[in-house]
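What you see is the complex with one protein chain gone and the rest in place.
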Amino acid sequence: MTATVGTDARVDLVVPDLVVPDLSPEALADVTARIAATAAEYDRTGAVPVEGLRVAHEAGLLTATVGTQFGGPGIGPIDTARILIALGEGDASVALLAANTLITHQGQAVAEHWPAHYYADLLHRGTQGPALANAIRAEPELGAPARGGLPATTLTRRDDGWSLSGRKSYATGGTALAYHVVWAVVDDQTADAKHPQVGHVIVPADLPGISWIETWDHLGLRASNTHDVVYDDVRLPLDAFVEIPRGADGVYRDPAAAASLGSFGHPALYIGVARAARTAFVDYTRNRVPAALGRPIATTERIQTVAGEIDAQIAQAETLLFGTLLRAETGDQSHLPQLSLLKVQIARSVIAATQTAVSALGNPGLTRTLPLERHLRDALCVRVHPPQEDVALVAAGRRVLDQ
Amino acid sequence: MTATVGTDARVDLVVPDLVVPDLSPEALADVTARIAATAAEYDRTGAVPVEGLRVAHEAGLLTATVGTQFGGPGIGPIDTARILIALGEGDASVALLAANTLITHQGQAVAEHWPAHYYADLLHRGTQGPALANAIRAEPELGAPARGGLPATTLTRRDDGWSLSGRKSYATGGTALAYHVVWAVVDDQTADAKHPQVGHVIVPADLPGISWIETWDHLGLRASNTHDVVYDDVRLPLDAFVEIPRGADGVYRDPAAAASLGSFGHPALYIGVARAARTAFVDYTRNRVPAALGRPIATTERIQTVAGEIDAQIAQAETLLFGTLLRAETGDQSHLPQLSLLKVQIARSVIAATQTAVSALGNPGLTRTLPLERHLRDALCVRVHPPQEDVALVAAGRRVLDQ
Amino acid sequence: MTATVGTDARVDLVVPDLVVPDLSPEALADVTARIAATAAEYDRTGAVPVEGLRVAHEAGLLTATVGTQFGGPGIGPIDTARILIALGEGDASVALLAANTLITHQGQAVAEHWPAHYYADLLHRGTQGPALANAIRAEPELGAPARGGLPATTLTRRDDGWSLSGRKSYATGGTALAYHVVWAVVDDQTADAKHPQVGHVIVPADLPGISWIETWDHLGLRASNTHDVVYDDVRLPLDAFVEIPRGADGVYRDPAAAASLGSFGHPALYIGVARAARTAFVDYTRNRVPAALGRPIATTERIQTVAGEIDAQIAQAETLLFGTLLRAETGDQSHLPQLSLLKVQIARSVIAATQTAVSALGNPGLTRTLPLERHLRDALCVRVHPPQEDVALVAAGRRVLDQ
Partner (left out) sequence: MTATVGTDARVDLVVPDLVVPDLSPEALADVTARIAATAAEYDRTGAVPVEGLRVAHEAGLLTATVGTQFGGPGIGPIDTARILIALGEGDASVALLAANTLITHQGQAVAEHWPAHYYADLLHRGTQGPALANAIRAEPELGAPARGGLPATTLTRRDDGWSLSGRKSYATGGTALAYHVVWAVVDDQTADAKHPQVGHVIVPADLPGISWIETWDHLGLRASNTHDVVYDDVRLPLDAFVEIPRGADGVYRDPAAAASLGSFGHPALYIGVARAARTAFVDYTRNRVPAALGRPIATTERIQTVAGEIDAQIAQAETLLFGTLLRAETGDQSHLPQLSLLKVQIARSVIAATQTAVSALGNPGLTRTLPLERHLRDALCVRVHPPQEDVALVAAGRRVLDQ
């Protein structure tokens, strides 16, 4: 399979074949197992999980959403969710890096907005190894963009292009990124100061002026390398910037303020974490034979009830995820205003599943010699992805109450 | 539309046309509104909700699952769920009577097991007015059949047929039923006492020997007429009995011990109750203007957060319901072992939605002059439908733990 | 024992002996049992629970807080709590009427503010039979006084006294009251309109101009007769009014906006309800022997765990109640700013205990032929007593955050 990339007359390269991933349950389970083998070690060191990324890349999972117009597999949201569950079950950090990259490709498939030579480069590098991309949005002073406000990171016209300057926080991927998609505001003294241009700029990760500050030392997702990054007069071509259009009312609304179907990759990966916690619980309770009991604790009604509760939360999370996507596929639109709530409910289920497992076991749920405490730490990170619970609830309440 | 009913050579009647229901959102909303108009009154009196049943019948909703081989609309589980949500939002008791009838027709559509002249009679009466049928299973001594055990109600061979005797409890529908489907054991002294025949017998409601004891005085679903019934030497033809086959291991397993896709009509109707609670909450908070506040309490962030939480629970319940059915439709089988858990999770969501509304309002959530307390009472009944939570959790735990 | 009542020179009567209540656990348990015997019937009819009140009166429990300066037993808050637990375990409506009366006597014992002849009359009638008093505060338009605002019920100077006019809601006690303590504002055109006088006026229940509107039809506490009352030019002496002083900052603060130690009688009575629910759960599960199980369900680990959870919530509620009072008795003041929160936590425990019992039993928890559903309905009323949860949490948060 080959493809002509983009509409840019200057770029007309042929993309080498991208791997068509095997999405059978068996193949995904194999990926999960291989990635899981190194997850604990990367959690300890916080290093870029190169082994896990290599496995994901070789299975074609990092480019699975590349659009068919670019020669990619162009898989849809349900298979994307299945991939991210499988990756998250293996290593949540690998899955987060993958999710961001898959979302980037998916966005480009739906509406081409990258400079053609940049996207061609990303695809080319994606045939050679893991080529990661991510939206870089949060800023130390601003807080979560989804809560409102504009970035302090600026784009200034210089010669025939832009100069990018500013500091970003929570930039998942760190030095492992091939491209940044940076949220910024155009600094144009001649324009209407009240309505500045706001949008995203595509930035190759190896340009001069980009430096990383290793701020990430977190309870969970420790290998996600979600550090701070500083842009100091980074020079970019004009077409690297894509504005986010304002609403008809002239008001700027951040695209992450409400959940979209495309954003369900994040909850999917945490469902994988919950599944890993279930497996850890099963493994432990089937093998733990206290002398006073004389048989595995998995044979007791108490542990069976706990396992049932964990499974109930996972069944709920998975049915919410696939049900949301399937309802949309069948044309049902009644739940689209509830997407943010549905993400929140998946997050709650994931945390409930994991906390249930941990709380039932005492020390074995907390010791670092067993995997359960890591799954808990990773699961707790599900809440940080926007929209956050309080924002989603109030927004939904206003809709329901028509206020 | 006409149809030849059954395979019984003695019966070859032509069924008059059954109403093909209008399942558009607008039509269902209209049914909801008309049924809701009398719900509070039937809740007070506990009388058979004849007005609500009449509305449901005229809209063709009580026969919507009659198989196409009988000239019926033969609608599937998703539309059945939509109907029962709409009915439950109007009057939970009407919806329960409808659910039982729709499940009966659905079962006959999938595998014909009624004596042909009985089913022809049921259909014929269904064209004239509400013709209700229900499975009559629980017994005072036994407890819920889903928890195991065999009925004490017996079928004894008499002449060329059966004699049915016993007492049943929780027989929803009461004197409004046209047909009973009674769970009984064959009393055969010559047979293997350890492996008696167990099954269901189709019983016309107007036969001699059937008497009702008005035991139903419940917190919720007060108009469902879920009374006790006594069968005293009720005479039935031989083909009125259909045995439930034992498993390959010779063990009898009650069909209600685990949830099936066909049993999701019950949770659907309670989602309707939760929707009614949401509407009651919205109506109250938009109109309540405390003097000290000077504007509707719906404008406060607190009430908006509560409304969002209610909506989150309903979004969850609906997506669990439709997601479960859609996953099955697309051939996904991974969640089929989790059906009981998914019913439990819907039940939890329904109760959470309703309790959230009630708990946020103080007295207005509890006074009988407003509808919210009725919705709470009805919602609490969702738990009584098998399989119950503790059974579902332990069974799931054993599966997960492979014990 | 005799006493001279009050400081009013015009009144110098000798009060007949008040019963000194027997507060031994055995005596209180006996009262509980006798009151419980008629509770279900009053719950059905909504009539004033005269039998229960008679039992409470004969045991001296309705006047147990009458101050020693009036010849009363003058019991303290811990014994008051014990009495109200015992009454609430028998009949929550009786307990609520008693709580309001005991709080009234307690307030008078601490700071005499009733007109002497009125209080002498109340005491005298209290020796003859149940003589109930209650604060009448809520109004239809205003909402809960604890949420702010001033009453629309007015006191106007007429001749040598007051004229009281207005409508009150949620006036617990109804026609069974001997005295009302009505929250009202002085209508004085000559005064500072921004700072009207606000306070309570003592009103004999049998004065002309008082009429009742039977609005109370509630989920719980059905025999509490919490109806609306209308005052139409009710004439009162000048000393019947006691102003609530403003704070040093000139701001009026409603005394019910935050919990005081004296207000822990209300949560106490609901702890009694939770205890009754525990007993009902124990009775049912010890006697229920499903045929398929062959022994009482109380022998199963599942029911034992549920019973343990119920007991845990009751242990918590009781220890919060007595612990709050005991900490204050020992001079610990650190928890005094948290009194509203502690009331909220007791309320949560009571509801949790009762809902746990109901949810574990299915139909037997919901049928009106068993007592559990009544206890649930009564328990849910604990939330309506101020300060309500949302108010308490925000106020506490501001304190903690020093905002």
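Letters are used for the chains, namely A, B and C, taken in the order the chains are written, and counting of residues starts over at 1 for each.
Note that a residue touches a chain if its C-beta (ideal position, glycine included) is under 8 Å from a C-beta of that chain, and two chains touch if they have at least 3 such contacts.
Treat the numbers as computed from the prediction; the structure is a model and nothing was measured.
Colleague: From the list C:110, C:213, C:238 or C:326, which touches the chain that is not on show?
Modeller: C:326
Colleague: Return the single residue from C:38, C:153, C:316 or C:363 that touches the missing chain.
Modeller: Candidates C:38, C:153, C:316 or C:363; residue touching the omitted chain: C:316.
Colleague: For the chain left out of this view, which of A:235, A:286, A:302 or A:399 touches it?
Modeller: A:302
Colleague: Can you work out which residue in A:158, A:246 or A:368 touches the chain that's missing from view?
Modeller: Of the listed residues, the one touching the omitted chain is A:368.
Colleague: State which residues belonging to chain B touch the missing partner chain.
Modeller: Listed in rising order, the touching residues are 301-302, 305.
Colleague: Hey, which chain C residues sit against the chain that's not shown?
Modeller: 278, 282, 285-286, 298-299, 301, 303-312, 315-316, 318-320, 322-324, 326-327, 330, 332, 334-335, 338, 341-342, 344-345, 390, 392-403
Colleague: Of the residues in chain A, which ones touch the absent chain?
Modeller: 141-144, 147-149, 152, 170, 215, 217-220, 288, 290-293, 302, 358-360, 362-363, 366-369, 373, 376-377, 380-381, 383-384, 388-390
We take it that only the chains that are shown with their structure count from here on.
Colleague: If we define chain centres by averaging CA atoms, which chain lands farthest from chain C? Would you check?
Modeller: Result for the farthest chain: A.
Colleague: Taking each chain's centre as the average of its Cα atoms, which is closest to the average over all protein Cα atoms shown?
Modeller: Ranked by how close its C-alpha centre lies to the overall one, first comes B.
Colleague: So, what's the distance in Å between the C-alpha centres of chain B and chain A?
Modeller: Spacing between the chain centres: roughly 42 Å.
Colleague: Which chain A residues reach two or more other chains?
Modeller: 301, 305
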